[in-house]
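Comments concern the structure below.
Here the complex is missing a single protein chain, while all its other protein chains stay put.
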Amino acid sequence: MTVRHLVSIDDLTLVEIREIFAMADRFSTDLRGHAELCRGMISASLFYEPSTRTRLSFESAMLRLGGGVLTAADMRSTSASKGESLADTVRVVSGGYSDVIVLRHPSEGAARLAAMYSSVPVINAGAGSHEHPTQTLCDLYNLWVERGRIEGIEVVLAGDLRYSRTIHSFAYALARFGANVICVPAPGFELPDYVVQRLREEFGVEPQRADASRLGDIAARSDAVYLTPHKPHQLSLFTDARGLTVERVDAVYMTRPQTERHPDGGSGISDYVRLGKDQLAAESLRDAVVMHPLPRRDEISAEIDDDPRSIYFKQAARGVPIRMAILAVLTGAVRLETQARVPEVRLHRTPLGDNPCPNPTCISRTEARHVHPAYKIAARAPLRAHCGYCSQELRFALVGCTTSRRFHPRDSSETRKIRPDHLSFFSDERSALGAGFLPVDRPNPAPTSVEAGGAPIRAVPEPG
Amino acid sequence: MTVRHLVSIDDLTLVEIREIFAMADRFSTDLRGHAELCRGMISASLFYEPSTRTRLSFESAMLRLGGGVLTAADMRSTSASKGESLADTVRVVSGGYSDVIVLRHPSEGAARLAAMYSSVPVINAGAGSHEHPTQTLCDLYNLWVERGRIEGIEVVLAGDLRYSRTIHSFAYALARFGANVICVPAPGFELPDYVVQRLREEFGVEPQRADASRLGDIAARSDAVYLTPHKPHQLSLFTDARGLTVERVDAVYMTRPQTERHPDGGSGISDYVRLGKDQLAAESLRDAVVMHPLPRRDEISAEIDDDPRSIYFKQAARGVPIRMAILAVLTGAVRLETQARVPEVRLHRTPLGDNPCPNPTCISRTEARHVHPAYKIAARAPLRAHCGYCSQELRFALVGCTTSRRFHPRDSSETRKIRPDHLSFFSDERSALGAGFLPVDRPNPAPTSVEAGGAPIRAVPEPG
Partner (left out) sequence: MTVRHLVSIDDLTLVEIREIFAMADRFSTDLRGHAELCRGMISASLFYEPSTRTRLSFESAMLRLGGGVLTAADMRSTSASKGESLADTVRVVSGGYSDVIVLRHPSEGAARLAAMYSSVPVINAGAGSHEHPTQTLCDLYNLWVERGRIEGIEVVLAGDLRYSRTIHSFAYALARFGANVICVPAPGFELPDYVVQRLREEFGVEPQRADASRLGDIAARSDAVYLTPHKPHQLSLFTDARGLTVERVDAVYMTRPQTERHPDGGSGISDYVRLGKDQLAAESLRDAVVMHPLPRRDEISAEIDDDPRSIYFKQAARGVPIRMAILAVLTGAVRLETQARVPEVRLHRTPLGDNPCPNPTCISRTEARHVHPAYKIAARAPLRAHCGYCSQELRFALVGCTTSRRFHPRDSSETRKIRPDHLSFFSDERSALGAGFLPVDRPNPAPTSVEAGGAPIRAVPEPG
């Protein structure tokens, strides 16, 4: 049986996610009543950066299911310091030590790499600034519990929409579920263009100007944007020059300023929105729940902690049943009814040339051993591809074919003829020549002993 | 049902403590025989400073009761570093993650704060240099096991009685149980005056000079003091100019020099008492058990480790059954027979003005977020109050009323008329005026929008 991992929320279909929500609901009504499900199983928390809250949430979930827990809360300063590769660590820990691995790592794509080498399910508990799928699932679950559905609801994303990649994942997921999103960024913290582009390309989301004046103070200094699927479900809004009018909101999702990623170290956040009694008094927020991934600093005032709309502590608490459900499903303790699986995304190794991933903190760059650059093809004309680990778009100017040993400009129609497994990426002619490739107008070179294109490598998820 | 915490040993009545001792006795005869009591429950060790021994003792107790354990041994460098307040952390961890929280923190009053925000029982596993109630319970339990009773026994406290606040808690507890205490401090390490004062005021203890010559070497360089309740239970001692004569001792409780708190860093402790074979040879110590909270350094010689009177390792071992009993009671796994509870101490918020707590390491000063200064009233004429967290006496010169907006000298009889919830404390006139208060001889000010006195806040314990 194929091992199933949770590296990205895209590893789950919408139907599966809804089943998981229903399962979490059952767990949450009796947290202590399911201690037989994972009896005898062991989960291993491999944390390469500290995240006590996430770790305790997973470990609590496993204990509630009756399983045992192995904790390595400080992997970076222990086995990693002995020079062991992540791939080797995962092979060892998945070899009898544990029945599921919960991985936290500072490099994007680390969980994808781990899943390639693990013989037990790997759960991504946060990899760099990339995905944190159980946080996203928990947030969606909260909306589902509080609103009864996600499709068609109105969600305000407020605060730092630029540097918080967790909120990017959340935005994708909301779009996938058909929710409408009102972006109310702090000035200078707008959603980046590449996120908006992906929302448009993958989910058919059309950004529009929004008139957020009814949101009151939290949107006062913000150029609000309305993100809505092409077929909005309950919108009958009048659009004028000010944009779609925001009337009634289902949820406000606040984020803290990710000062550690700000170019100026966070010194310019005096304008940052702060949610307090006055802000919550806006009529459009009368029924809105207030969410926050926590930890908060000052962006949510303690004065609204007792407001029944403030659900951020409930939201955190629901992380336990949602993680119980994920553990139960991945370990096979509970089977999902649906048989449909997300189709496998095929990853290809880059057989030659430099690592085309532009992300310096991608696991393909930070791991010295046992990582081969890999990619997945996004489009063929012109050729576009994403890193197989961190999903960032690859940067290259030339494309080589490892069979013909020729290289072409990226936008040449010739590139369409090259099989994916034979593609090589080069930033310039010099590096292509250095790898033994020739431009198309030179005579054919003698066959060389250079190994031809790498075999495609297994990616997750696979068809069940 | 109200959640019950163990922040201070004063949260328990003497009857409850005796029940807990009896329960610990049952547990200790078969440590592995009670694994059904907390089956399915989870305790979370939140340790903001390292204390491996205490942590392992609690975790062992929970495992012995069949429960699970979440460990955060290094909270200070993990979630606290992300700027999360203790209040928020406690709200999250008590929200489904765990069924009981064991908290260690470097700031006095941290456990009191945590108990205010936790929806599950909080156990104080040491907060700064303040209380460490399970250590005190363990020490009392040892006396109870070894001597059959605590009332009326003779306990020598030796070593650093000045800087070891654990021994202060122990002294209060001994007084509460009616034990007689012989203080034999190392020179310069006498019991502080404020401890003696509290012993006198709260427990009716009367300090007297003691003739400790029969204690031999351990008291040779010490000005011994005899602390006895007003109604001594078995004293028929002849008192002369040398003081009450110490005849026969039930227990010697040694402490290590708290060099980290000594003004000179511990350089002047060459005179520190050392307990060895010679010291134990004193006739008065023939039946005395030797106790030490551990870790010891050189104040107890290894040469007496095998002496049957040396019970310090047994003493540590008894920490497991005593903590099992505490966990079992607080989680509701076992019910106490007695229904009597310690009456609730009412805490009041200080609605205005500076934090009147003089203790720089009190949690009300070290926590930047979600802590409101709070106090409990000790006396009304003259007004005296203690910090609601660390219990230190508040320092103030002026007292304001948030309703009349007037302030008075501390010893003014006017202060008696102010309701507790309307009290504000000021160190001087300037800060009172700055807060919008006027002296009594000025005309009444116009009503202001300044919020009136804060509501009383829940304190633990509450009536059951």
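For clarity, chains are labelled A and B in written order, and residue numbers in each chain start from 1.
Here, contacts are C-beta pairs under 8 Å (C-beta built on N, C-alpha and C of every residue); 3 or more make two chains touch, one makes a residue touch a chain.
All values derive from a computational prediction rather than experimental measurement.
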Residue in contact with the excluded chain [from A:29, A:77, A:270 or A:339]: A:77
Residue among B:248, B:286, B:314 or B:416 touching the omitted chain: B:314
Hidden partner chain, touching residue among B:51, B:245 or B:392: B:51
Touch list for chain A against the chain that is not drawn: 39-42, 44, 68-75, 77-79, 82-84, 88-89, 91-93, 95-98, 369-370
On chain B, residues whose C-beta touches the chain left out of the figure: 28, 31-32, 35, 50-53, 56-57, 59-60, 63-64, 69, 71, 73, 294-298, 302, 313-314, 316-321
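Methods note: only the chains that are shown with their structure count from here on.
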Rounded Å distance between chain A and chain B, as computed from the means of their C-alpha atoms: 47
